[in-house]
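Every protein chain of the complex appears in place save one, which is left out.
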Amino acid sequence: MHMLAILTRLAWRNLWRNHRRTLIMLLAITLGTWAMIFMTALMRGMVSQMVSDGISALPGHVQAHHPDYRDDPSIANLIGVSDTELYERFSTAGFRQWATRVRVPAVITSEYDSRGVTLIGVDPEREDGMTFVDYDAVEGRFLESSDDKGVVIGRKLATTLNTELGKRIVLMSQDPDNEIADRGFRVVGLFTANVMSFEEQYVFAGKTTTQDMLHIDDQVSELVVLGDNYRDVEALYNKTLELIDDGAEVKRWTEIDRFLGTMLGVMDGFVLVWIIVIFLALSFGLVNTLVMAVFERVREIGLMLALGMRPMNILGQIILESLLLLAIGLALGSALAWATVEPIKEGVDISYVGEGMDMWGMSSTLVPELLLSDVVLANVVVLILGFFASLSPAWRAANYEPIEAITKV
Amino acid sequence: MNLVFRLAWRNLWRQPRRTWLTTGAMVFSNTLLVFMISLQFGMYGLMIDNTLQAFTGHLQVQAPGFIDDQKMRQTVEGIVPLANELRGEFPDQHVAARANGFALISSAERSYGVAVFGVQPEYEPRVSTLPGLVATGRFLEDNDATEIVIGAALARNLKVGVGDELTLLGSGKDGSFAAAVVNIAGIFDSGIPDFDRSITEIPLGLFQDVFYMNGSGHHIVLNNGGISGVAELKARVEATLPSDQELAVHDWDRLQPGLQQAIKADMSSAFFMYGILVVLVAFSVLNTQLMSVLERTHEFGIVMSLGLTPGRLGRLVLLETAIMGLLGFLLGTFLGGLLTAWLSVNGFAYPGMEEMAVKFNLPARFYPEVSTLSLISGPMVVFLFTIIAALYPALRLHRLHPVEAMRAV
Partner (left out) sequence: MTAVRCVDLCKTYRQGEEDIKALDHLSIEIVEGGFVCLSAPSGGGKTTLLNAIGGLDKPDSGEVYIAGRRIDNLSKGELAELRLRKIGFVFQAFNLIPVLTARENVEFVMQVQGVPAAERGQKALDILEEVGLEGLEDRRPADMSGGQQQRVAVARAIVSRPALVLADEPTANLDSKTADGLMELFRELNDHHNTTFVIATHDKRVMSYAKRLIRMLDGRIVEDIAQDAA
């Protein structure tokens, strides 16, 4: 313990001997650390928003469909268990939120134009907060009940179809007998979405109304379950699997959107690679600084050895010096990262590349996500790698021959 | 060899380890930059080409407003003669006319809402990769035949094959009911189920007939082969267009704003990373050169008392830095080039890339190409910053007084 105290004191004082060199290095480490954490926070924010947008469009953390539905999302592939039965099984299971939906491709026609869309028949009370539509932000109103006779469409789609609130549109799809099933609806609400393409693709109607229109009594296309954390859906998955009992195929969201699913893993990999790359760029300067420091101190290191300090202690002193330097830089860099993320934590407007972000599946507001685990990761990785980078110069110092070191002029 | 140069060279190798470590930082960054820039720009190129060649083309002539509203009524009158005229005017361009609408497409068993494109069978293969993707059957041949080409996923969902009959139901240009019965000529497979499920093509003549177009269409595509020279072409096309109807010419950036923005968004994060790397290298150089100048204070004092001006000494320091920078430049470019060249043969992939690739019209394995631009642009910037970093130590020499300097150890 006393040895550590001496070594720390020596390391600390030596660090400030050449304050210019130390300050430059410190600046570099601080900048590097800031870049590691700041960039990671931005990327994390992007990905997690992408994932949460993606999940709200999918939607749900775990979903159940007819086994063929994913390849052929049509009216023919409905869940084998009736909606009533599903309600009995799931309503007592204690899920945070769950809902069933009718979800089929349809053609929407206004008096001017028509478009292909995805018609989603929902039960608005059970869907609140589950879809990407914020009920309160809907122009007009969102659906009020499962048998609401209105329809809610995206603002962009309304423009394309040249329609507006209160106007009538026709939705056309098919029933299980492949007869054209169509119905007129009044547009009661216009929604906006983070991801622009959603505004063109999705159309919401009441679930019962939709079932009536499609002539499917008490049947649904999908069941969605929402848990507390999108990163961990195993328990949710198993429970759903058990409840659905062969009535449908159950999938985690990561399996449904493989792009999103892989993004999380890719992101974790990227964070580590980025930290290591920055460290490597720094390591040359770090090793250089240590080599210079050791070189300059040949004689005093020899002296310490002559006075009876063990080589291992010399090694420790140099490594400690390096770690101290890194630790200060890391602390400053982490603090700076926090200080720069804090003012923009509400989000940065990047709508100038909005459609590009749309293409990446991201929204045009970037909300950085500073994870403690990333900060810890950056700090720990840098300290560990810094330790290894310091070994070589430290080893050299420890192996000086005291006699040669002292007599060296 | 010039004396000053020889002096600079020898000074560098007084501390070979330090010089190598500093050069190492440059080599590391340069290698990384060459590799990343090659990869990045290669990907952008592919992304642009694949996306534009697939369907959009580099330039489109449309009715004003069509690009935003995509309304059936926003047409180009007499589109075929106009396309012919453009084809005559610009012999090195591939030109084709199209019309597009939406329809409910039904087989005996199923119905789906799809986008229907009317294309010129004779010219379409030159402006789009879709005809080449026809896997079974053939592409359209006759401009008036009642034929259709659909995607593999749609064929699967509709449970139909080549030669089967499909019914199209939609609304015509005037809002009236449009219907047709067509035979499947071919089925294409792009590998992207969503695309395959939503796009169909019929001959333009048939389209005009069915949707009551009266010889009009929606856009004329020009395929320029690549994105260079598009701006100039756009101006020439605009000048050529007849004045009897109001028309707009849009380049690919306007047609696919997401593309350019996705690249921009990706580029800004990439440039942030490159910037950090470059600055870290600059710090490393600053540190080394400052140390090297401080170490030589005594020596500089002597030569200054001999009559050498601080300016000349400063130039010496800059020359030393430049030599080091050049070394880093050459080695880094060489190693980066080597790595890229190796990848251009063996390909580059990382986990998760496959899922991302599909989203951006990219292959799952990527073969970056070595180009002069990607080879030197990154290292050039590093070199520049290296010199800038050495300015401070070099200018510091002006504060040196020979007598005081000589007293320094």
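A and B are the chain letters, set down in written order, and residue numbers restart from 1 in every chain.
The rule we apply is simple: a residue touches a chain if its C-beta (ideal position, glycine included) is under 8 Å from a C-beta of that chain, and two chains touch if they have at least 3 such contacts.
What you see is a predicted model; the values in this text were computed from it and never measured.
Colleague: Let's see if you follow the contact definition: name the visible chains touching the chain that is missing.
Modeller: A
Colleague: Out of A:94, A:308 or A:343, which residue would touch the omitted chain in the full complex?
Modeller: Final answer for the missing-chain contact: A:308.
Colleague: Can you list, in ascending order, the chain A residues touching the missing chain?
Modeller: That gives, for chain A, the contact residues 2-3, 5-6, 9-10, 13-14, 17, 299-300, 303-311, 313, 402-403, 406.
Rule of thumb we're sticking to: only the chains that are shown with their structure count from here on.
Colleague: If you average the Cα atoms of chain A and of chain B to get two centres, how far apart are those centres in Å?
Modeller: About 26 Å separates the centre of chain A from that of chain B.
Colleague: Quick one: which bits of chain A touch chain B in the complex? Just the residue numbers, please.
Modeller: 18, 20-21, 24-25, 27-28, 31-32, 35, 39, 42-43, 71-74, 76, 105-109, 111-117, 159-160, 162, 172-174, 178, 180, 258-259, 261-263, 265-266, 269, 274, 277-278, 280-282, 284-285, 287-289, 291-292, 350, 352-361
Colleague: Quick check on the complex: what are the chain B residues that touch chain A?
Modeller: On the chain B side, the touching residues are 17-18, 21-22, 24-25, 28-29, 32, 68-73, 101-104, 106, 108-115, 153, 156-157, 169-171, 175, 193, 198, 257-266, 268-269, 272-273, 276-277, 279-281, 283-284, 286-288, 290-291, 294, 350-352, 355-356, 358-360.
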